[in-house]
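FYI, not all chains are in this one, though none of them got moved.
Labels for the chains are A and B, by order of writing; each one numbers its residues from 1.
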C-alpha cells in the first residue's frame, strides 16, 4: 500500500486564532525586535511595561533578563515573582500560563506550536502550556505544547517535557522522565 | 601505554572545499549578517532572492521565518514548499539537500561539520545532509553530518539524529531512536 504524502502548499492556519489583529501583531513584532529583545535594553521595568501594553497579564516582581523573546504578549499570563532567564523563548502561539515563583532559566523554550503529522496538509496542533507555582524550567530545556508542569516540578537543563510533570518531582532527559522527588526544607539559606 | 594527545595548532582545513571564493564568502557573510538574519527583515521574497543570488538552488513556495541562518547558500539545494523556522540554522560547510515539503522547525540545527577525533590534528570530517520529501525536523532538533532523513520521517523536538532515519517513522531522544510509525491519512483537515 502506497503511503500518502504531505503537501505543505495545502497548509492553512484553519481555525487558528492569533489572538490579536494584524496591526497589533506587526506593531509588537517590531517593538520586540527593536526595543525588547536587543541587548541594550537591560531595563526590566521598561520591558515589563511593553509586555503589559500588548496585553500580557503579569503580577509583581518579574525578573526579565536579556534577550528574552516573547512571541505574543497577549497570550502570556504570569503570577508574582516570575523569572525569565537570558535568551528564554516563550513561543506562545497559544496561551502560556505561569503561576507564582516560576523560574524559566536561560535559553529555555516554551513551545506551544505543533503540527498534526498524520494529515497531508500538516495543520496546526497548537496547545497551551501551564506552569504552576514554584516550578523550575532548566537552562535550554523545552516544554512542549499541551504540557502542564505541576507545582514545584523541576525540568533539568536541556531536557524535553513531552507530558505533564508531577508536582514536587524532578525530571530529566529527552523525553524527560521522573528521576526523584523534590523535598523543600523549612529554612531558607543563611 | 601513554595516550597520544591532540594539538589544535596542527589543524589545517586539508582537502576542504569551501565551495566559494574568499570574496564571495565574505560578501555573503555580511549580506547575511546585515540583510538576512536581522529581525527587521520579514520579507521572505527578498531573503529568498539573496539566497539564490549566492548560489542556492531553491524551488517555489519557500517559507523563511525570522532570524534564519544559512552558512553557505551555494551549498543549499531545496525543493518546493520548504519551510525554514525561526532561528533555524543550516550550518552547511558541506551540502544540505532538502526535498519537497520539508519542514525545518524553529531553532533546529543542520550540522554538516564534524572532526576526526582519532587524529592529533583534529581534521575536518564534514559530510552532507539529505532530508527527503515530507520530512519534519522538530524545534531545536539537531541533524548530524552524513545523515539521510528518509521521506516523511519525523525528528521530535530537541532530538539528535546521528544515523539515517527510516521513511515514515518518528524518532525521539539523543541519540534519536525510532518510537513509532507515521501514518498519513487521505483527508486533509477540515
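Assume a contact is a pair of C-beta atoms (placed from the backbone, for glycine too) under 8 Å apart; a residue touches a chain by one contact, two chains touch by 3 or more.
These numbers were taken from a predicted model, which means no experiment stands behind them.
Assembly remark, whole complex in this entry with 2 chains visible in place, copy number of the identical chain is 3.
Everything that follows uses one rule, which is that only the chains that are shown with their structure count from here on.
Between chain A and chain B the centroid-to-centroid distance comes to 25 Å (mean Cα coordinates, whole Å). Those residues of chain B lying in contact with chain A across their complex are 39-40, 42, 61, 63, 80-83, 86, 101, 103, 105-107, 133-134, 136, 139-140, 151-152, 154, 156-159, 167-168, 170, 172-174, 182-190.
Residue ranges of chain A in contact with chain B, taken from their complex: 3-10, 12, 14-15, 29-30, 32-34, 37, 89, 91, 109, 111, 113, 115-123, 142, 144, 158, 160, 162, 173-175.
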